[in-house]
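To start, I am sharing the structure in question, which I have written as structure tokens.
Yeah, one chain of the complex is gone here, protein chain that is, but the others are all in their spots.
Up next, subunit A:
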């Protein structure tokens, strides 16, 4: 994912190399650093992977030489290097219906090798502690949350500037119409034009951000018939961060700059960035102090004594964990076998065949519950329907992440959130193979998927996703009928026993069909 580069103390070894040092690394080096860190998906770690402990980078001097041939020949007789498959541990939390990963090493493995899970206090990658440390040190980190907040402030300022530009243009036009004369020169921000009739062409600010030429002197008579609505309008361009719009940001008022210990620091919010969409509290962009009052200002060169860094790290406790959704947990556990899930109720690890019973959805059900009733599984369990879609696209190599922020079920990334934005939004629509199952389903009447049958809802989703340039894909998941399952897997009432159902055998019954939606506008597409 490309973002605005900014000064950062974090190099390629830091959490997702988004920014650069003052020497501004190229996109290629940033991509290579990210590829090294995130480019080895689970489960297998081959010896040729840079992350493998036995990895040896090929030496330039020996490549193609006689000694490289000899070493390759000799390597055949060496003991084979084992392929590594990590084993991570998670804790099932029944309250939040999720699996928590608390060990930092496991958190790094799961997120860096497939972008599984989300930091509980972060936007994506768990960076809460590093952001907190950065706040304590008074620095400016390149965490994703900070970049997002910076972009939002730029867009907000752009909108304010645009509104002011339009207002001043309207006032100038009104003044001209009332007085019949050009307004006085106010500076490069405002447009005024001579009376030569070329007012309609050059004065509208264009996407290159070029300001119009300054006005003629006060009192010049103007031929009103030559004026156009665009005469006085200077249209500001969008900030650099908006990749599809203008290239040069239009700044009416440069950001206030303060000097801290002799170093110029751009004013901006210095509080931690929220993981959610709620505007953060604390400092607003209008206040924007660059220095916290009455506290120690940390020098801006980041060359601190190592012991001081350790001390500060020791006083900031890491309260964040990596949280896996249920689909991710089952995929990691039963799909590729890299996760073991611990149940706090039984104080033991859950056997892989019993994980499904823990993760299935509890309906507000018609199924009578007795204290000894075993869990019952239905093919239209919303968890299974969602999982079928998740498993399908993960198996095809996509990185699949929740899509709640875009009114979708899942988002598809080609390589991961670090590399690019999601290209596709998935919306799941279950289709029952048996109408009788639908009638009897304990999930019938609940708002799992019912509203998705309306075009009004689909139009809403399309609208949201078109603004963020994602393609909407409808995923029709065919829910198998209960009768299609073997009798040995079922209870007497026809429901499935989740402890007997194998993931592979279960998923074989589901069918997935993708339908891409795009809006067709007959007037525009002619």
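We adopt the following convention: contacts are C-beta pairs under 8 Å (C-beta built on N, C-alpha and C of every residue); 3 or more make two chains touch, one makes a residue touch a chain; residues count from 1.
Just so we're on the same page, contacts and distances are computed from a predicted model.
Its UniProt record calls the unshown chain "tRNA-splicing endonuclease subunit Sen15 domain-containing protein", which is the correct pick from "TECT1 protein", "MICOS complex subunit MIC13", "tRNA-splicing endonuclease subunit Sen15 domain-containing protein" or "Sodium/hydrogen exchanger".
Touch with the chain that is not drawn comes from one residue among A:52, A:97 or A:151, which is A:97.
Among A:147, A:169, A:326 or A:418, only A:326 touches the chain left out of the display. Only one of the listed residues, A:44, A:108 or A:316, touches the absent chain: A:316.
Across the entire complex, the residue among A:26, A:344, A:395 or A:513 in touch with the chain not shown is A:344.
Residues of subunit A in touch with the missing chain: 87, 89-91, 95-98, 102-103, 117-122, 128, 132, 135-136, 138, 271-272, 274-282, 292, 295-296, 307-308, 311-312, 314-317, 319-320, 323-326, 328, 340, 342, 344, 347, 349, 382, 402, 404-405, 446-448.
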